[in-house]
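Only one protein chain is missing; all other protein chains are in place.
Chain lettering (A, B and C) follows the sequence in which the chains are written, and residue indices restart at 1 in each chain.
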Amino acid sequence: MKKDIFTILTNEKLAKDVFKMTLQGDTSEIKASGQFVNIELSGLFLRRPISVCDLEGDVLTLIYKTVGEGTEQMSRLSKGDKLDLLTGLGNGYDITKCGEKLLLAGGGVGVPPLYLLARQLIKTGKIPSVILGFNSKEDVFFEDEFKALGAEVFVTTADGSYGIKGFVTDAIAQIKSWDYSFACGPEAMLKAVYDCSEKDGQFSFEERMGCGFGACMGCSCKTKYGAKRICVEGPVLEKEEIIW
Amino acid sequence: MKKDIFTILTNEKLAKDVFKMTLQGDTSEIKASGQFVNIELSGLFLRRPISVCDLEGDVLTLIYKTVGEGTEQMSRLSKGDKLDLLTGLGNGYDITKCGEKLLLAGGGVGVPPLYLLARQLIKTGKIPSVILGFNSKEDVFFEDEFKALGAEVFVTTADGSYGIKGFVTDAIAQIKSWDYSFACGPEAMLKAVYDCSEKDGQFSFEERMGCGFGACMGCSCKTKYGAKRICVEGPVLEKEEIIW
Amino acid sequence: MVDTKVFLSGIELSNPIIPASGTFGFGAEFERFYDLNILGSISLKGTTAQPRFGNPTPRIAECPSGMLNSVGLQNPGVLEVCETELPRLKEVYIKPVVANISGFSIEEYVECALAMDSQEQVGIIEVNISCPNVHGGGMSFGVSPKAAAEVTRAVKDVCSKPVYIKLSPNVSNIAEIALACEKAGADGISLINTLLAMRIDLKTKKPLLANVMGGLSGPAIFPVALRMVYEVYKAVSIPIIGMGGVSSAEDVIEMMLAGASAVQVGAANLKNPFACKEIIETLPAAMEKYGIDSLSEIIGGAH
Partner (left out) sequence: MVDTKVFLSGIELSNPIIPASGTFGFGAEFERFYDLNILGSISLKGTTAQPRFGNPTPRIAECPSGMLNSVGLQNPGVLEVCETELPRLKEVYIKPVVANISGFSIEEYVECALAMDSQEQVGIIEVNISCPNVHGGGMSFGVSPKAAAEVTRAVKDVCSKPVYIKLSPNVSNIAEIALACEKAGADGISLINTLLAMRIDLKTKKPLLANVMGGLSGPAIFPVALRMVYEVYKAVSIPIIGMGGVSSAEDVIEMMLAGASAVQVGAANLKNPFACKEIIETLPAAMEKYGIDSLSEIIGGAH
């Protein structure tokens, strides 16, 4: 965990209510994809947790959806503005544990952390199949970015306005062979991915957070190995330990 | 009373902890010297009342001393920054009531409202004697500005490091003839000016304010004519109605 | 078109927004800011049998997301209010108003209530048994169910108009006190008044307020107010006027979901004299955003 003031380099709209922000600062504590940062915003008491989407040197990329006061405030910031970030939070995905034929399934703003994960996997020679699930065509983002990495990409939309009609699980049915999955997205999506096969995997969860670094017990969940804090022992849980 | 967003034109240091700010906005409700504005500042619940120091067209001048969070925040603002102001607050000085030979006595940040007052008086042909009281040389401001208006100016410092040593009342003793006074400053100074002669005058008071426009009764004081709100029936009181 | 209409004891309000007692004077003076008739109603400054200057100054202090006041019920007395203030208000405001009254004994409450009950424009009598700023009076009625019931009964006895009891939040069990008022005949409950609080001046090292303690209001108290409205809604079946830190149309909706039939806006008026106007103007859009057609249908919806 590190606390540092980051400077915004870019902040642009990607899709309906979805923005991409790049920031520069001390990223030395960020060790894995699937970790998150916790952002202080003016006039708001609690910080806002956002997943690391990409990282190159001291430049951090975040993708966020405007759903309330905090993310709306973020969307109004511009180049040169400063943000106080806690970095290196959470366990992140463990890429030493997975097999060879990988499935990455992201729903909505669960997509961003899969980007750095995909990039790292491809660097080690593993080309994942990536499913990006959205509600509608106007919500779709990062399809091209994942393709540019060399991943096999499927996009689903719930209303069928783009790509495969349906949910990420409808796309999973189309993927011939995979033996391990990484998933991030709304709980209903995670549950559907969990239920659709017996294969192992890692799942990233969200919870309301007081601190984001283990001090308050606000974010606890029950696992087969006892209580875990989503912000420290999570947000990524192993499939076999999850209790729904 | 009007509420408008003002744009800062300049914000510069005048003396130790004292700043001058000019702002542009809708000043149409400002009717008299001695009135004040009430300034919204970020993260602070209550607005901060500051006297009108000068007014030319839509450009307003304020002089303020940094004494706490609000005024310190003001001192960090710069050209182009916006402030939400309530304008046209308070009764202000009534220059139709005074005689010919006028004394203006200001102490510390009680000096600023006397500037517009002096300018207006001089426009009507009345050249006032102005006493500006400060603690020390490093606190002195606006001596030259009052002189440039053509007023007779005396500066006092409590520690004698500049001008006349002592309080504004020590300078009053040196002024040959005056028949009416306008005063603004800390309560002890106002009381001293009040006590030093039988002559009539107008005195401007400070009080902690909830609203600044008459809604909360936070700023009430007792006068010979009953309770008055410093923010509406004040800040200027006639000498004869004052109860100490 | 969304429907913002609500009812308090049969009185129709075009919207639930009422400036809270003590933060809007006796109303008329604010007609220069905007047309007051857009307001659902107005709760007048707390009135007592005799004129009062209130507490010594300073009686205002700044707090995180809020403020303290120790005004202590400054008002010209009920006779003057009836003879001067109400007629002035009538010229600019046509709807029924809420007359907020206080007292230091049951007799004083009764005297004040009687005078207000006879005023044509008074729609509701709001009995403040909660002002924390009055030494030896007021407050004590608000912390005991028995005393609260006594005041309620005495005021109800002399009034033909609906009587709402305004409760203090400085209690262990607000629902118990609300219930006692309901049983004693109250037509409605207003809550919350301010939380007893203080600040100390680091420069003088003494309390900032001349009166030492004062009442905390503003957004800081909103979550406490919401909880109390929720608890009281569970306990009673008479209407609730909810207040405490309300500053936006969203806050109004949240307060109504907790159980309020109407909402008062206090400290927000002091920071922004157009607060009520802006809330009323933004309410329809907020309702649409959250899929609400009719405000009166969401009252207590969070239960």
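Basically, contacts are C-beta pairs under 8 Å (C-beta built on N, C-alpha and C of every residue); 3 or more make two chains touch, one makes a residue touch a chain.
Since this is a predicted model, take the numbers as computed values, not measurements.
The chain not shown here makes contact, within the complete complex, with A, C. Interface note for the absent chain: among C:99, C:178, C:195 or C:236, the touching residue is C:195. Among the residues A:3, A:16, A:126 or A:191, only A:3 touches the chain that is left out of the figure. From the options C:123, C:219 or C:273, the residue with contact to the unseen chain in the full assembly is C:219. Panel shows chain A; residues 1, 3, 40, 44-47, 86, 207-211, 213-222, 227 of it touch the chain omitted from the view.
Counting over the whole complex, chain C has residues 61, 63-66, 68, 143, 170-173, 195-200, 202-203, 205-207, 212-213, 216, 218-224, 226-227, 230, 245, 250, 253-254, 257-258, 290, 298, 301-302 touching the chain that is not drawn.
The working rule: only the chains that are shown with their structure count from here on.
The set of chains in contact with chain A as well as chain B is empty. Chain A and chain C have CA centres that are 46 Å apart. Looking at chain A, one finds that none of its residues touch two or more other chains. Annotation for chain C: no residues touch 2 or more other chains.
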